[in-house]
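What you see is the complex with one protein chain gone and the rest in place.
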Amino acid sequence: MKKLVVIGAGMASGRMLEELFDTAPGAYAVTLFNAEPRGNYNRIMLSPVLSGEKSYAEIVTHDDAWYAANAVTCRFGEAVTRIDRARKVVVGAQGEVPYDQLVIATGSAPFIIPVPGRDLPGVITYRDLDDTNAMIEASGKGGSAVVIGGGLLGLEAAAGLRLRGMEVTVLHLSGHLMERQLDEAAGFLLRRDLEHRGIKVMTKASTTAILGDDRVEAVLLEDGTTLPADLVVMAVGIRPETRLATDAGLEVARGIAIDAQMRTSDPDIFAVGECVDFNGQLFGLVAPLYDQAKVLAQTLLGAEAVFVPKELSTKLKVTGCDLFSAGDFAEGPNREDIVFRDPGRGVYKRLVIEDDAIIGAVMYGDTADSNWFFGQIRDGADISTLRDTLIFGPAFQGGAPVDPMAAVAALPPEAEICGCNGVCKGTIVAAINGGASDLAAVKAQTKASASCGTCTGLVEQVLASTLGDRFTRKAVQPVCGCTELTHEDLRRLIKSQSLKSMPAVWQAGAWKTPDGCHVCRPALNFYLLADWPLEYRDDLQSRFINERKHANIQKDGTFSVMPRMWGGITTPDELRAIADAADKFAVPTVKVTGGQRIDLLGVKSEDLPAIWADLNAAGMVSGHAYSKGLRTVKTCVGTDHCRFGTQDSTGLGIKLEKALWGSWTPHKVKLAVSGCPRNCAEATCKDVGIICVDSGFQIGVAGAAGMDLKETERLGQVETEEEAIALTIAFVQLYRENAKYLDRPYKWVAKVGLDWVKERVVDDLAERQRLIDAFAVSQSVYQKDPWAEHVRERSEQYKPVNLSGFAAE
Amino acid sequence: MTTWIDIGPLDAIPPRGARKVTTPLGCVAVFRTGADEVYALENRCPHKGGPLADGIVHGHAVTCPLHNWVFDFTTGEAQGADTGRVATYPARVEGGRVLLDAARLQARSQAA
Partner (left out) sequence: MDVTLDPQARTFIEVAEVWVPQEGRLVHAQGSYGALDGFAEASARESFAKGEGLPGKAWAEARPVVLKAFDGSYFKRAEAAKEAGLTAAVAIPVFAGAELKAVLVVLCADDAERIGAIEVWAETDGLLMLEDGYFGAAKHFEWVSQHTHFPIGQGLPGGVWAARTPMLMRDLGSGYRFVRAESAGKAGLTTGLGLPVPVPGSKTYVLTLLSARGTPLARRFEIWDARSARVGKTGAALLVDGTCARDGRLWDADNPRRAAAWEGPIGTVLGNGLPLVLAGNPAQTAGYDSLVALPIHQAGELAFVIAWYC
C-alpha cells in the first residue's frame, strides 16, 4: 500500500480524505499531522460556537471512530518541523514519517497588523477552536472588546462577543463594512443592523497601537481616540501558511504554487486549501476548497481531473442578519446595475448585468432568491427576456410579463401601505370608495403618505387600481431618475426619519442607483448638512466643482479667485496684496464686480492653494463667490459720508456679512443695505434688502435681478439694528430648512407664500429664536475660511500627478 | 509590453473623486469610484473642453463640470442624448497603489 502523508487536518484535506476513502478504500495508508490537538471540524461554524448557538460537538466533522475506521494514523497536536524531499520523509516533533505522496494542507495564518502592543496578552486572532475558546473565556469576565477588522470573520466575532455580554466596538479601515463583498448601500444596512445589536462600528479607523502594561488595556487610533479594551480580536485578514513549503524549496508565490491537478513544483508533493496559490489566486471560502479536494483525490488515484475556480458567494453567519453576495462587481464595458430597495422592510438588492447575463449580486434583508440568482450567475444564463422583472426573482418569471399594478391589485386589504401611520390598503380603498379621488384627499382622510412620503407611489397605484381610468395622476417632478421622490418629499423624509447619511437616504428613499448622480447628490448633500449640521459630514465629492475647489470654474477650465471685502470696504494693504498675487500668478484678468469686490480671473487649478495662502497672509478670506451660500452684502456709504444717509448702512452691512458668511444655502444669497430710500445699494432687487429710514429699517425679501426681475416684498419694519439682523438670520435659516435645492428665495417664497414666512420669522417669537439658534449651531461648524482649510489639509489634491518626464526615459 | 507606472497611493484620490495626471502631451483624469475601482480617461470633454477630473463621480461615470455631459468610465462614451467619446487608459490598483499603463500613455503622446 502506498504511503500518503497529509500535513494539516482542515476542511480541505478532510474532504480530500473522504473522497479518497469513498472512491478507493485501502489505496493509501494515511498519516495525518495536525498542529491542533484534534481532528477535522467545520471551521466555518466556529462563529456560532463563539456565540453559544452551537456546541463544538455539533461541528466535529471527523471523530476518532472515523479515523479508526479508515485506518488513519493520527499525529494530532504535533507540529511538522520540515520536509526532507531528498529522503521523502516528513519530520515531526516526535519523529519521521516516510511518504510516497505528500499533501500540504497547512491552511492560512491570521494576518497581524504590525503595531506596538500586538503581542500583549488579551490580543487574540480568530482562526481555530483555541482562539474561539480563548474569546469565550475572556468574555466571561464581561468588559469591552475591540474587534479590528470589519470583514466576515471580524463581524461574526463581534456579534458573538456581544451576545456573550461584552461591549463591542468594530474598527474598520475602509469606508464601509465588508467592502470586498458588499457595496456601500448594503454595507450601510449591515452597519445599521449591527448597531441595532448594540455593537459600535467605526469605519475609516486606523489602529496605531495596542496599549497596556501586563495585558491589553486600550486601543489607540490614528486620530488620537483611545478605546478601552479588555479583549482585542485581530481579524484583518489571512495569508497562506507556506513556511514548510518555502523551507523545502518548493515554488511559492503568495501561496504554494500549484497546477490544476493540485501538484506543486515537486511531482510527489501536492497542496490543497487556503495555503495554495493557483494562477495568482488565493482561496478563503469553502466551496473552491471542496472542489480542490475532489480534484486532488482524483489526482492521487491516477484519474484525470482539472481544478477550475468558480464564482463564489458569501453569507454572514450572524443570526438575523440576512445578506448575500456573489460574483463580480468590478466594472467593464456595457455593465449595468439593477437596484431594488424596499425601505419598509429594510431590503436592498443589486444585480450587475453584462451581455444579458447576471455577473454579480448583492442582497440585504431578503435573500430568498439568492440561490436562484447564484445559479444564474454560475450558468451565465441569458436573462434578456426576464430583464424587467428579474430583480423580483424566480417567482415572477416564466409567466406573462408582470404589471406592477397587478402586484398592487393583488395585495390583500390588510396589507400595510403606509408604514409611518400604519395605514393598510383596505382603509385607503374605503376612503377612495367614500369619495377620495386623488392623492391629497386620501392623504387628508387616512394620513397615508402624510409623513415620510415614500409610499406616495404605492398610494397612487392603489388609487389607480381602485378607480381605473377615473384616476389621473398628478404630474410630479422627481429629483432625478434615481428616485421617485420630489425635492419636497425628500426634505420631509430626511427630517421625519432623522436620516443623517447618504446611504440612509438612498435606502429610505428607494434609490434606483447605487450612489446617486450629479443631480441628486449635491441636493442631498445640502439637505443633510442643513438639517444635521453636527451629525452629517459635508461630502466634497457631492459638490459641484466650484464649491469643491472654492473657486469659480471658467469656460476654459481655469478658475477665478475672489477675496471677501466686508461690506465693500477695503484697504490699501489688501489692494496691494491683491495686486501682488495677480502679478505673481500671472492672472490675465482683474475685474471689479457688481458685488463690490475684486475678481482675479484665469487662475490654474494647481495654483489655487498658493494664491489663497498669499491672500490669507494679507488677512483676507474666501469671498464664496462660487457658492450656494452667502455671496456679498452690498452697501452704500450711509451716514458716515453721505448727506442723505439715515443710518450706518455700511456698518450694518458688515455686521450682516460677518454673521452670515460661510453658511450654505439652497442657492446663492445676495444682500444689500441702502442708507436711505434713494437705494444706491440696489437693495430692492436682492434676496434680502434692507432700506434704512429715519424710524429704523425696512426689511424686504425675495427680490430678483437675474433671469427674472422682481422687487422685494416687505417682510417687516424694525426699529433697531439688532432686530434687523435677527429677522435676516431667521429668514435665511427658514429658507435653508425648507427650500428646494437651487430655488432662489424669491422662488421659494412664491411657493410657500410670504404670510407663511412672516408667521414664523416675524410673528412667532419662539420660532424666530429657534431659527436663530439653529443657524448659530450650523455656523459653529461651517463658518470657516475654506481657503485656509484647503491650504492646510488638501493642497495635495490640487496638484496634478506629473508624468511629463517619463516619456523621455 | 505593459509597463505599469505607480502614480501614488489610492488614498490620494478621494472616493468618488479624481486626480489630474499631466503627461507630455496632455492631461489624464484618474477616477476613484465609490467601490474603490480606478479608471483613467482623457481629461478633456469633447464638447467644450471641460476638465473631467473636476466633475462629479457617480456609479461608473463622471459628469463634466461645465455642461453636465456624462461619460462612462469603461467605454469613454458620452451617455444619453449627447454623442462624443474620450479616450480611456488602462488603470488598476495593486497593494493600495494606483498604476497606469505607461506604454498606452506613450502611444497616446506619439499619436497626438
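The chains carry the letters A and B, assigned in the order they are written, with residues numbered from 1 in each.
Criterion: a residue touches a chain if its C-beta (ideal position, glycine included) is under 8 Å from a C-beta of that chain, and two chains touch if they have at least 3 such contacts.
Keep in mind it's a predicted model, so treat the numbers as computed, not measured.
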item: Left-out chain, listing which of the shown chains it touches; value: A
item: Which residue of A:152, A:275, A:326 or A:347 touches the chain not shown here; value: A:347
item: Touch criterion as defined above, residue of A:90, A:103 or A:199 at the omitted chain; value: A:199
item: Residue among A:68, A:93 or A:368 that touches the chain left out of view; value: A:368
item: Touch with the omitted chain, as defined above, among A:136, A:253, A:357 or A:618; value: A:136
item: Chain not shown, touching residues in subunit A; value: 45, 51-55, 57-58, 136-137, 139-140, 162-165, 196-199, 318-322, 345, 347, 365-369, 393-395, 414-416
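Throughout what follows, only the chains that are shown with their structure count from here on.
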item: Touch list for subunit B against partner subunit A, complex; value: 5, 7-8, 12, 14-17, 19-24, 27, 30, 33-37, 39, 48-51, 54-60, 63, 65-66, 68, 70, 73-75, 100, 102, 105-106, 109
item: Residue numbers on subunit A that touch subunit B, as the complex places them; value: 174-175, 179, 183-184, 329-335, 337, 513-518, 521-522, 540-546, 548-549, 553, 555-557, 605, 796-797, 800-804, 806-808
